[in-house]
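Part of the complex only, each chain left as placed.
Letters A and B mark the chains as written, and numbering starts fresh at 1 in each.
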Amino acid sequence: MMKPIYLIFVLMSLFLINSACFAQIPILNTYDSPFPKVVAPGVISQDNGVAAPSDAVSLFDGKDLSEWTGKNGNPQWAVHDGMFTVANGTGDISTKKEFSDFQLHIEFMHPSDITGEGQMRGNSGVFLQGLYEIQVLETYNNENKTYVNGQAGAIYRQHPPLVNPLKKPGEWNAYDIIFTAPTFNADKTYRTNPRVTMLLNGILIQNNAVIYGCTTDEKIFDKLKGGIKLQDHGCVVNYRNVWVREL
Amino acid sequence: MMKPIYLIFVLMSLFLINSACFAQIPILNTYDSPFPKVVAPGVISQDNGVAAPSDAVSLFDGKDLSEWTGKNGNPQWAVHDGMFTVANGTGDISTKKEFSDFQLHIEFMHPSDITGEGQMRGNSGVFLQGLYEIQVLETYNNENKTYVNGQAGAIYRQHPPLVNPLKKPGEWNAYDIIFTAPTFNADKTYRTNPRVTMLLNGILIQNNAVIYGCTTDEKIFDKLKGGIKLQDHGCVVNYRNVWVREL
């Protein structure tokens, strides 16, 4: 099949498929409906969040970012009040440790005086193995209109969340992310795709979803382990209680 | 292959394969190792537990068992102090509503003065669609020795929990169970097996585990929906905060 309407699309795409990552999967596009249903989660403790269990690797203990590296060494993001905050313009930060299969807990809060619209409203992201972005965005109650596979809880540009249980700005949200790492063939294509099951505020939003490929322009693709990367997208987002259990 | 050692085993089994359910899968056996690692979960609120989100079907609101039926009509299990307790000898109870794919939250607590050993220590069970038992047993810290695929958090006689994050008697535990219902072929065999992902006290204990077949002697097998059944196994177990989200 090769419809004329695709021709210009294919031409455009030539500019985009220059990275090793894009050799693995087709480029993915956004779509705008249907919206996930809005769900109010049950009462979630706003005090201290969920502490790390005994077998977890703590990635933030409320005091420092010693488990992380930034663009030029130590991260320049701000640590305060038991949380840390994206310092816009200082770049993404990544964990020093790398992981294969894991359960990741991470809490995030948008400021109550948030401004901006669409993808510029509270945008950040949690990159699993540095490659697969779980979107962070302020999309409480579906009020901030954007493409549904770019909402909070989406596997970026791939799967929208099943429902939308996000809490409003000024309140903490918790991601519990179960990641199954991919395995690879000799030619670096997937033998088995990565998969994600995920809760947001205790509500299932991804159910063993197949990740089609990386959502970034990362060049090294077929690695078995990778760090957790948090994105500086020019928006203010707060994080706390970050821990990983290796599976 | 047909080794002599199996002969008496096969003969014995003739007594066991008389139900419709066992036509679907081989009978499953117990095994005793390896033990799941003990994990202490982070601090879990012991006050009120996790309330139902806005899109959930509440199966127990702390006041009555009106969503359930017992052996002879209304359940005779005791409701008190915002919880309900197995009344030994009065039989299992089941929800009136039936479900296909769902997320189930249910909290349980063994009494602090618990006695008994092995499968007679705090035994109950949560039967998904009335057919697939998630074991409830007092196996805190792996101290109560029993077969590992019969521990708390096991898919009974099939999959042990990945780790053991159970809390000690007198403290509440929470199951968060994501169930994917099976689909069936015309001859009532599975087209796709049921699957379970499951957290115990926020810790992953089953990760998209394939359920091989029903764990009961239920006769009606290929149903698309079924209730949640709680087992009276002659032990005292308390439950609260039971809710289901249909997926």
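Note that in this section a contact is a pair of C-beta atoms (placed from the backbone, for glycine too) under 8 Å apart; a residue touches a chain by one contact, two chains touch by 3 or more.
Everything quoted here is computed from the prediction, not taken from an experiment.
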With 2 chains shown in place, count up the copies in the whole assembly for me. 4
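Everything that follows uses one rule, which is that only the chains that are shown with their structure count from here on.
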Expressed in whole Å, how far the mean CA point of chain A lies from that of chain B is 33
Could you list, by residue number, the parts of chain A that touch chain B in their complex? 37, 39-43, 45, 48, 50-55, 103, 105, 162-163, 165, 176, 178, 180, 195, 197, 199, 202-204, 207-208, 245, 247
